[in-house]
Each structure stands twice: as C-alpha cells, then as structure tokens.
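Could you have a look at this structure, given as structure tokens, before my questions?
Excluded from the complex is one protein chain; the other protein chains are retained at their positions.
The letters A and B name the chains in turn, as written, and every chain counts its residues from 1.
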Amino acid sequence: MGRKLLLEHIDVPGIETFDVYRNHGGYKSVEKALKTMSPQEVVEEVQKSALKGRGGAGFPTGMKWSFLAKPEGVPRYLVCNADESEPGTFKDRYLMEKLPHLLIEGMITSSYALGANTSYIYIRGEYYFILEILEKAIDEAYAKGFLGKNILGSGYDLDLYVAPGGGAYICGEETALLESLEGKRGNPRMKPPFPAIKGLYGCPTVVNNVESIAAVVPIINIGADEYLKIGTEKSSGTKLISACGNLARPGVYEIELGLSVEEFIYGDDWCRGIANGKKIKALIPGGSSVPILPAHLITKTATGETRYMSYESLSDGGFASGSMLGSGGFIAFDEDQCIVRNTWNFARFYSHESCGQCSPCREGTAWMEKVLRRIENGEGNMRDIDLLADINKKIEGNTICPLGDAAAWPVAAAIRHFREEFEWHVTHPQDALKGNYGLLSMPSITL
Amino acid sequence: MISTQELQAKRPPFSTEKLEEVQGVIKQFPEGRQKSAILRVLHIAEEEFGGWLSPETMDYVASLLNIQPIEVYEVATFYTMFNLEPTGKFVFEVCRTGPCMLVGSDDIIEYIKNKLGISKIGETSADGMFTLKTAECLGACGYGPMLQCGKKYHEYLTPEKVDALMDEYRSKYSTENN
Partner (left out) sequence: MVKVTIDDIEIEVEEGTTIMNAARMIGGDVVPPAMCYYSSLPGTGGKCRTCLVEIAAGSTKDPRPMPKLMVSCSTQVQDGMIVKNRTSEKVIENRGAVVEFLLINHPLDCPVCDQAGECDLQDLGFSHGKAGTRYEEERRTFDPIDIGENIKLHMNRCILCYRCVHVANQLTDQRVHGALHRGDHTEISTYIEKAVDNDFSGNMIDVCPVGALTDRTSRFKSRVWFLNPMNASCECTKCSGKAVVWMFGKQMYRVTTRQDKYGEVEVVDGKPEWICNECRFDKKDLSKWTIEGPRHIDRHSVISQGHYEKPNPLKNATKNIE
C-alpha cells in the first residue's frame, strides 16, 4: 500500500476533533518548530524536502517560500488556496473534511516559518460546509493555545481565518484568489510583481495549496532527509490522487510518488480497474487542464517504458505523447465514452470560467466551445478541426494567466490523439447526433 | 429609475444577531479592508433575504461595508453562486462537468427536468418548490452524479435517490412552515 504521511489516521473515529487528532500525534510539528527551530530552519527543511506544490503547477514550495520579501514594518501573509475547482480534483476537500486539524497544523507551522501573524484559508464558496468544519476546528485550536497570542509560550502570535469564495474556478489562480480575498472580482493580476513581493493588500504573500501546507507537517515531523526517501528522485513524498471517471473504485488515495500507473488503475489496493469490466479508452492524469492520453500511452510511454505516477514520468514525451501529474485529478474514460463530447464539455467549462479580462481567453474559449458543440452535434465540417487547432495555438501563451493554456491544452491533445474521432463526427453527423460515440472510427487505438 | 431614497426605504435590515456576525467577519481583515468581507456577507445576505440578491439587498451590503453599490454589483455578478433573480424554495445545482458527465450527470439532469415538468435548465417547478440549475465542477468527481442544494452535497445520485431527495425537501418545507 505504500507509506501514508497525510491520511494515516483518516479512519480513526473522531479524528476531526482536536483531542483525538492530538492523541494521534497531532500538532507535534508545531511544537517541534516553535520550540526547537528558527523560522529560517523550517523554510530550509521544506526547501530540502523538494516538496513540489500540490495544486497543479508543481512549483517547489520551499523555493516559493524563499522568494518572500521581508521589508521592515510590513506584514506578511500566508494564504492557503482551498479553492479546489480543477475538474477531476477533490482531494483537498477530502483532507479538510476529514482532517481539518492537519491543515490547521500545517498553517501554523508554515506561518511561523514565513513570519506571518495573520493567515487566511480561502475556500471555494461551494465548500461552505467545510468552512464550518474548519472554523469549528480553529476555535478548538485557539482554545488549546495553538492559535492566538504567544503560542505555546514561544512569543509567536497567529490569527487564522477562513474566507469563502463565491463560485469561480479562476480564483484558484493565486493572484485572482488574492483579488477575491480583497473583495473584488476574481481577475488575475499582471505579473510581475509576484505575490511574494506584492500580494494581499500589497504586502508580501505566499499562496499555497491545501495539500502542500498539509505536507509541511510530516516534513517537519520526520525531517527532510526521511521525506526524500519516499517517492522518486525527482518527485519526493506522497501525493493525494483524486481517482474518478469510469473507475471501479473511485476516491481519494494517498500514493507514494513513483507507483506505476498500471498498478494504480488495476491494483486491488487502488482503483481495481475500469467499472463494469470495460476497457480503458483514455486517461487524464492530472485534472482537466492537462493533456489527455490515449489507451496505448497510459501504462507505457511512447518509448515503451513503464509509466509511473510521478511528475517526470507522466510528462515523459512532452505534449506529443505525455501529459502531466498536475493536481492529481485522475480521470479515466471507458470504451463507451465520446472524446469529442468530453472535449466540448471541458471547453464549455473553461469558457464559463474565463474571467473575461483579456481578449484571447474571453473570445477564444467561447469560440472553441461553440465550434466543438457544433461538431458534437453533427453540424461540424472538416475545416473546423483545423480551426480549433489554430484557435488554441492563438490562445496559448498569449493570456494574462494560465487559464488560457489550461483551456487550450486539452483541446490540442484531444485533436492530436483522437483526430479520427473528430473526423468521424463530421462524416457521420447522424450517428454523432444519436450519441454513438464512434469507437469504430478509431482503428489506430488498440483497446 | 429608482432613487437612492427609495432604495434605502426598501432596504431590509439584518437582525442584531446577523449584524454581529457581519461585524465579526469584517474584523477578520485589517482596518480599512472591510471590502474583503463582501463574499461572506453576500452569502449571509442571500440566505437571510429570500435566497437571492435583489438590488436592494446589494445596496444594503454596500452600505454595511461602506463601499459603492457598483462594487457589490461587480462582485455579485462575477461569482456564479449568487442568485440575481428569485428562485424556488430549493435550488438543485447539478454538476455537469466532465467527470460527472462520464458517470451519467446528463441523464440525471434530464430526469430532474422531466420530474419537475420544466423545459429548460434554470426554470422553477410550477409549485415554486424547486429550481433546477447546473453547475461546473463542484469537487465531488469521485462521487457523481451529484447535486448541491443550499450548503449540502447529495452524491451518487440515481433517479430513485432524486425522488427521495425531493420528498425529503418537500416534507422539510412543510414541517418548517406549519
């Protein structure tokens, strides 16, 4: 099953309460950090652990922390990004719902490292029920002296608050999140300046994903050296994977990075294969924004090597034949699923979630959605397929924030790997309308 | 055109308890940054004032936060959770994004539509009880199809579960209003 660093005690009854959590080793990292380590030592430990941001981009957390500006007399903020909205991703929710104190513990240790005296957890508005769970847990932590003034007699003060969003995927982008936390529309900011220099209220700010902050707890507890032994050389530690789509046993799993994709999909400890005994047609391994992989590139790379659940192996082959670990939103497609319909569905998602600030994203995502809808409805023509490929090239890299890329990549990858299925929709409009998804049109894919 | 005076006359007040809650939210942010409280206060206001944000409600929120009404309109229209028009007593927001679609959300949406006797998403059943909406990914991908009603998630939906859910909400409503 591999080692569990985050979810070890998830099944313990009452683990959402302070006392039970504490009895199972909870808040030890706070004690260790505040009593035996300087803030800088905590930062260095996290840097040494090579923890990569678990929100999707995979940027090294410790490096992000080291960029934080520390001007005199200006407050610094740590903001937890709990705006989990990437389709296929539901791990942060699972963690916060079941282990609220793990996140709070991570927030305290991390805030101490960064010298923040006020920290926020920005949670998507739809998770209001989790906001209530977190606030209850925060109240407990205050009562037990782990939050507030002079924590554990260390002289360190921290206030922690939870702020809800209002329904906007884009607020998962860190500068849009900060805008939203300031009470504005979630329009991403132009960078530079980066939040580490000018973030919340113009002050130096670190924005980290829920899982990244939670991972700080085991890193401090067991030490970076021990943490580095878990996972692969380039992907240290464990990762929460949100398994969904047509899997026999969907859910959130904590894996040691480096587990083989085949083992994860078919293993008895994990997803147990495709639901209803069907075959796998495609896989999106890291949330809807990353490229889709056709059946033959899922368990093996283009060069025939075993594909592993790690940053480096999932991206092996680049965009031509690889994908990305992303947020760990692991979406499996069975043999009856229509790639065109799914591509259209995601295009609609991105168009719906575009903030509308910059023209390539605002206009381009909406345009792609319309063209894809036509193709799916049997009203497309061959030049539409090339048009789509061209539109997404014109969006990619030209927008203020990565939403443009996130919208473009899935379309590009779907056309790259499943072009015949798109063409089939054009040449068989009646069948496409009836919802026959055209598996027969794909001789190149061996299932 | 509605004058400011008229708006103020119509504006609904929060109860003392709710006002204290709002003050508490404002205090979470540094002085002068009370605008940061806007999303939470809008959530509270929507719940308090009939499940939607009328212009009067939004103007009231603006006055509480000491900002211009347009700043509230800009925000309220940006975020999809806020209802800008009156809805039924209960709003069913069914997730329709990829992972849910793969496990049958389209069929569930169709089922609810027929069950409520409505022709389009966004409409309310004739008895004013249920409004059907769709939502983009609600973070329940492994437990789909699913819908959100108020703060609650309802997962692993089947037609039978939808039937039971509607009965549950109907009886909840009649208990609360009798």
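We take it that a contact is a pair of C-beta atoms (placed from the backbone, for glycine too) under 8 Å apart; a residue touches a chain by one contact, two chains touch by 3 or more.
This structure is a prediction, so every number in the text was calculated from the model and none was measured.
For the chain that is not shown, the touched chains among those present are A, B, taking the whole complex. Of the listed residues A:84, A:211, A:353 or A:376, the one in contact with the hidden chain in the full complex is A:353.
Screening A:10, A:275 or A:366 for touch with the missing chain picks out A:366. Set against the missing chain, the residues B:77, B:158 or B:171 yield one that touches it, B:77. For chain A, the list of residues touching the undisplayed chain reads 168, 185, 190, 351-360, 362-367, 370-371, 374, 387, 394, 397-400.
On the side of chain B, the interface with the absent chain consists of residues 1-2, 55, 68-71, 73-74, 77-78, using the contact rule stated above.
Everything below uses one rule, namely that only the chains that are shown with their structure count from here on.
Each chain gets a centre from the mean of its Cα atoms; for chain A and chain B, those two points are 26 Å apart. Per the touch definition, chain A reaches chain B in the complex via residues 75, 84-90, 92-93, 118, 124-129, 132, 159, 161, 163-169, 180-186, 201, 242-246, 250-252, 288, 329, 331, 333-334, 337, 341-342, 345-346, 349, 352-353, 355.
Those residues of chain B that touch chain A in the complex are listed here as 28, 30, 33, 35-40, 42-43, 65, 71, 74-76, 78-82, 96-99, 101-103, 135-144, 148, 151-153.
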